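A protein chain is absent from this complex, but the other protein chains hold their places.
Order as written gives the chain letters A and B; numbering starts at 1 within each chain.
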Amino acid sequence: MKIYDGRKIIPGILIAAVIFSFPFWLNFGKAAVPPKPKLPKEVKNCVEPTPFMRTSHMELLNKWRNLVVRENFRIFAAPDGKDYAMSLQNGCLKCHASKAEFCDQCHKYLDVKPYCWDCHLAPKENK
Amino acid sequence: MLDLAFKGSKKYWRWLIFLLAIITVGAACFLLQLREGLKITGMSRDVSWGFYIGQFTFLVGVAASAVMVVLPYYLHNVKEFRRITILGEFLAVASVMMCLLFIVIDLGRPMRLFNVVLHPTPHSILFWDMIVLNGYLFLNIVIGWTVLHAEKKDVPPPKWVKPLIYVSIPWAVSIHTVTAFLYAGLPGRHYWLTAIMAARFLASAFCSGPALLIILCFLVKKYTKFDPGETAIDKLSKIVTYALLISIFFVLLEVFTAFYSQVPGHMHGLEYLFVGLDGHAKLVPFMWLFAALSILAAFLLVNPKTRKNERTLIIACVATFFSMWLEKGIALVVTGFIPNPFEQVTEYMPTVPELLITLGVWATGFFILTVLYKVAISVKEEVEAL
Partner (left out) sequence: MEKSRRDFLKIGGISALGLTALPAFKVLAGKKQPVYKLSDKALKGKRWAMVVDMKKCWEKQEKGVCKDCFVACHSIHNVPQIDNPKREIKWIWTEPYENAFPNLEYEYTAEVLKDKPFIVLCNHCSKPPCVRVCPTQATFQRKDGIVMMDFHRCIGCRYCMAACPYGSRSFNWGDPRPYIKKENMAFPTRTKGVVEKCNFCAERLAVGLKPACVEACKAKALVFGDLGDPNSEVSKLLKSNYTIRRKNDLGTHPNIYYII
């Protein structure tokens, strides 16, 4: 069997195969460190149950930033009767005091780079 | 039909590679801009729009090339334009593409561009500009491609294009009007706050677009087997003549209103452009060049002898195009910011990376234009060879 233009097609296929499998080769043999987000010790409850926060915290943050900036609602009265400041810097980070030990854990593992920190200041951590 | 773009002479490929090289340089500078921010440009707190928005404004005008052939052909049955409607439409496509690129590269946060769609805001003129520009792009691609396809197959174009063609005519008016409204509705920017802004945009568009189209027709005639036809070029040159004269007239109207009324705010912008303001005069040479070129073009165009002579007509068209570029692409946008709200003058000059990015966008436009023209002209050559 003869492939027409085989001299072009076969190297082409090879190049495409290398390009597509590149991410695989790049990380080959390296085990990703599983995320270990460190939860605060003293406080047991977050603003919503943990499973919800784990999957949907970004939606909550998105909703809250609109409520705070645009609607001027700044306090979240949780069903359990507690009031929370709807603020990343003055709320969330008060309990989750370490960005490196909490936020970055999963974000690094999943390679997501939320742009929150372009503006919002992360707590200063001693390294 | 797109396959025709892949079969070309050595010259064609060399030209495309040349354009790609410029695009690459521009793209590299744009990456630098993405990383560093717009501080790599010459824009400032006071002159917060510059070369990018100037090019956008000018190129909206160039897109009028389409309507200036479509309108006479479809509404007034000017048969000479049948051969070149496609050239006008494809030039409009390339121009509008450049417009959109210039808006995007001017954004501080281009990744958030879709916020304009996610949060539609009818009270913002920019929202309407997005709609009319994208609409005009869509109309010209669909109309141009469909009509060309029918021509290739030697069948009449499908019936559904006719309404689109009719819509495209007022739509063309809307892109200039809405773009003018971006400027003309702002309190405190005296140079822009003029009711004839939209009319000025239309007039300058109707001369700069067809002027470039005439130049392109001559290039097509020189480098391909397709001849756009002498009568078509003659008709187009008359359109350029009238539009240029009206354009110059409108500028004089602005001068009269400002200087006869003696209202300082209205005079400042023109003073800055033609004589300088508070010792700042960076744009003065450009503005006198604009004046000289537009008057030269007017002379050459009004005189039938020089208008009908190929060489002088080309000079006139280059002069028209370049003078309108000076006025819209440089002077108009910058001068709106001079003097600033505190009546101080901060001048503006683009930086080298800014110019290279601009050049990159122009090269992108010409790349698109070359490919589209290649397809169109290959079809025309094929049809005429039969």
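In this section, a contact is a pair of C-beta atoms (placed from the backbone, for glycine too) under 8 Å apart; a residue touches a chain by one contact, two chains touch by 3 or more.
Owing to the predicted nature of the structure, the values given are computational and were not obtained by experimental measurement.
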item: Residue among B:Thr121, B:Asn134, B:Thr231 or B:Ser261 that touches the chain left out of view; value: B:Thr121
item: Touch criterion as defined above, residue of B:Leu20, B:Leu38 or B:Val78 at the omitted chain; value: B:Leu38
item: Touch criterion as defined above, residue of B:Asp278, B:Glu310, B:Glu343 or B:Glu381 at the omitted chain; value: B:Glu343
item: Missing-chain contacts mapped onto chain B; value: 36-39, 43-46, 48-49, 103, 106-110, 112-113, 115-116, 118-119, 121, 123-127, 130, 182-183, 185-189, 336-337, 340-344, 346
item: Missing-chain contacts mapped onto chain A; value: 65-67, 69-79, 86, 88-90, 115, 118-121, 123-124
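The criterion applied here is as follows: only the chains that are shown with their structure count from here on.
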item: Chain A-chain B separation of Cα centroids, rounded to whole Å; value: 44
